[in-house]
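A single protein chain has been removed from this complex, and every other one stays in its place.
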Amino acid sequence: MEWLNTIIQGMLLGGIYALFAIGLSLSFGIMRLVNIAHGDFIVLSAYVSLVVSQGTGLDPFSTLIIVVPAMFVLGYVMQRGLLNATLSGGLLPPLLVTFGISVIIQNGLLQGFGAYTHRLQEGAIETASVRLPGGISIGVYPLLVFAVAILSIGGLQVLFYSTRLGRAFRAVSDDADTAELMGIDNRKLYAVALGIAMIFTAIAGVLFAIRTNFDPAAGPIRLILAFEAVIIGGLGSMWGTLVGGVILGVAQAVGAALNPTWQILAGHIAFLIILIVRPSGLFPRTRD
Amino acid sequence: MTLLQTHDLSAFYGDFQALFDINVSIEEGETIAIIGANGAGKTTFLRAVAGVLEAKPEAIMFDGKPIGGMTPHEIVHLGIALVPEGRRLFQSLSVEENLLLGGHSERPGPWSLKRVYELFPRLEELRRLPAPSLSGGQQQMAAIGRALMSNPRLLLCDELSLGLAPVVIRDIYACLGSITGQGTTVVLVEQDINRALDASARFYCLQEGRLALSAPTKDFDRAALTAAYFGL
Partner (left out) sequence: METVRVERGTKVSRIFAILAVPAVFALLTMPLWGDPGDMRLIAEMAYYVALAQLWNLLAGYAGLVSVGQQAYVGLGGYALFYLTGVWNMNVYLALLLAAPFAGLISIPVSFAVFRLRGAYFAVGTWVVSEVFALSASLISVLGGGSGLSLTPAILREISPDRSTRDTVLYLMTISISLLVVAVVYLLLRSRHGLALTAIRDSEPASASLGVNTFRTKFIVYIVTAACTGLIGGLIFLQKLRISPEAGFSINDWTVVVIFMVVIGGIGTIEGPFIGMMIFIFLRELFADYGTIYLMMMGAIAIAVMLKAPMGLWGWIIQRYDLQLFPVGRRLALVPTEPASQP
């Protein structure tokens, strides 16, 4: 039963990893942009929520009303103003520019908030649990996060397959040049895409910061976790990213059950094994 | 009235000059052909008009306004649509989604999904299938339909006959009448000159980036044409 508990914890952990991964997956799928600052935006969202909370007294969930639109606008402006210019220059410009942004955000947060750790307080829901038959106890919060992950991915699928905007995203992902020849304003579309990616990044940031301590340097590990979930699941597949997150979570949970200090390492090792054995991931879709 | 006019249009791929001072004039409602050997610059010409390549603003005049150097999507909104060489349908979209994508610019006009299916009934049967699963001829019809969905005043067709069997090419060209019947101006770029010349009133012949010949197609001396085509 102990092992079943571990596996279930791991699966639910996969929910937050999938949420981390959505933004990364979106920007890569639509624009072939790997945002090295992705993890730092997750952490930035947490800080924005913190500031809003401190200023308005709102609880973290409620701060989303402000954090989400703020991050959408940030993503839109950043893509339009900065990142669009990097897309035609080959591999280095987008990588190095987002790398530079990452360093600026981390150090900016450090200068602004100091190296202290924080945590967002949501109250009782953080520790509530549900008892299932068989003596298994599941945390309500991880369950909530997992549900948000499923809803998010489901919502994106609806966007991609049933809306005009989603159709445009898919067309641009297939063939950006021809899409432009069909009347699509690529530059604006990319900005909207990053904005939408930021919506999920903001949600992930607030949700993770309720359960986990964060500080200005917490970004890179989030990027790595998101990245691992995407690679394990296979580039280009949203549901694959959920599976990737779950596998990562389970690997970590198993590692942690053997020895708590092995948690993150266990995840990395599972990632490297899958990378060597099945480099295109489990459900690959995107043609590079 | 003159719909499209180019003035000394030159085009470059980096340092390589592909077009040299091209002067073309197309009246609204005409169907004209642009022919030439491989590498003559025909596709380059279409791409310049469609906004893919840099050009001086006054080098390309559409409906009396300079459009050279505008972005491709702005040009679609003005009423020029391209059926790209090699079809270039969106691989992960279905036939119907490809057509709907063509209508992204939401320009008003006679063409709609329904009208496109009337023109190409076969496409309606295949509409839910992914684009790559269609045959060459069906893909070409879908590409034409996709371009029509933006209700263009000027339709640029790049090598419609590329890679298709003669019977299929015949069917596709047979549809052109319905398109021009709406008043749409059509430019046909072809290596296979017979179909293009049969369908058009005038033609331009490009040779190594330069305009070698331009004349009405009716009764034109094929020998002179061959000479211009090959630069003899």
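For clarity, chains are labelled A and B in written order, and residue numbers in each chain start from 1.
Everything below uses one rule, namely that a residue touches a chain if its C-beta (ideal position, glycine included) is under 8 Å from a C-beta of that chain, and two chains touch if they have at least 3 such contacts.
Nothing here was measured: the structure is a model prediction, and the numbers come from that model.
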Can you list the shown chains that the omitted chain is in contact with? A
Where A:M11, A:I36, A:L50 or A:I66 are the choices, the one touching the absent chain is A:I36
Chain not shown: contacting residue from A:V77, A:L110 or A:A147: A:L110
Mind pulling the chain A residues that touch the left-out chain? 34, 36, 82, 85-86, 89, 91-97, 99-104, 107-108, 110-111, 220-221, 223-224, 227-228, 231, 261-262, 264-265, 268-269, 271-272, 275-276, 279, 288
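Criterion: only the chains that are shown with their structure count from here on.
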So, in whole Å, the Cα centroid of chain A is separated from that of chain B by 43
Of chain B, residues touching chain A in the complex: 50, 52, 71-73, 76-77, 82, 84, 88, 90-93, 97, 100-102, 104-105, 146-147, 150
For a test of understanding, state which residues of chain A touch chain B in their complex under the given definition. 164, 167-168, 170-171, 173-175, 177-186
